[in-house]
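A single protein chain has been removed from this complex, and every other one stays in its place.
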Amino acid sequence: MSVLLWAAMAGLGCVHSHHMTLSGDFDLPAELSEARTVKAEASQSVIMGFAKNTDYAKDAYERLGATCTNGTVTGIQTRYSTKLGFFSWENHIKMWGYCFD
Amino acid sequence: MKALMMVFALSTVGCTHMRSLSVTTIPQDRSQPVEAVADRVIFFGINASNEYVDVLVDRLAEQCPKGKVSGLLTRTERSLVFPLVAHRVSVRAQGFCVAESAGAE
Partner (left out) sequence: MFSMMFALVVSGCMTVHSVQLGDVDSTVVREGERFEIKLSAIGFNTEEIAELVKIAASSRQAQKRVESVEDTVAMFQQGPRTGDTVVDPRFSDRMRDELRKRCPSGRVSGLMTIRETADYPGLSGEIVKLIGYCGGDQ
């Protein structure tokens, strides 16, 4: 019984916390079918809670902009989650959008 | 042991965690970035109002008097100032000032 319990509980070690998913406005300069999908992501590893900034969010945002340098990115969906671990965790941001060049 | 715990607690000063974020449409014209921060240090978790955040829009508008601020990335952060005593809540907004044109949609 205890072995099964250990096995069952150990399987819960690799878990994530989903903080939020956001959907931005759709400001369409043209038909949506003319857009191409772009995406970007960034993450931050944190050990024992030591993290001095949240620049990974800015990094994801700038990378998304960089995928559509001369265009407009709209309808941006953002996912913010954390992979939990042994006295450490990894914050993760992923963004998708529609790029109108 | 107590000294070690104290050192560990103090070393976490400045540790920052993001509470929430939002992103709006990123414009084509990104030649003029703008940024503003509104923050407050909160002692013992006691905070009577969140009106300190209200200045954010004014600060962005000041940097873009003749245009529209778009492509806004807004982050809400919580930083440790002193363990158990104080923490700072910061709302950071960065975007781009886009000049309003006659042919705007």
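When the chains are written out, they are named A and B in that same order, and each has its own residue count from 1.
In this section, a contact is a pair of C-beta atoms (placed from the backbone, for glycine too) under 8 Å apart; a residue touches a chain by one contact, two chains touch by 3 or more.
The shown structure was predicted, so the numbers you read here are calculated from the model rather than taken from an experiment.
Visitor: Can you list, in ascending order, the chain A residues touching the missing chain?
Guide: 1-2, 5-6, 9-10, 12-26, 28, 31-32, 46, 75, 77, 79, 81-89, 91-92, 94, 96, 98
Visitor: Could you please point out the chain B residues that touch the chain left off the display?
Guide: 17, 20, 22
One rule holds for everything that comes next: only the chains that are shown with their structure count from here on.
Visitor: Provide the C-alpha centroid distance between chain A and chain B, rounded to the nearest whole angstrom.
Guide: Result: the chain centres lie 19 Å from each other.
Visitor: Can you check the complex and tell me which residues of chain A touch chain B?
Guide: Touch list, chain A to chain B: 19-20, 22, 24-25, 27, 29, 49-54, 57-58, 61, 64-65, 68, 70-76, 78, 80, 91, 93, 95, 97.
Visitor: Quick one: in the complex, what on chain B touches chain A?
Guide: Within the complex, chain B touches chain A at residues 11-12, 14-18, 20-28, 30, 71, 73, 75, 77, 94, 105.
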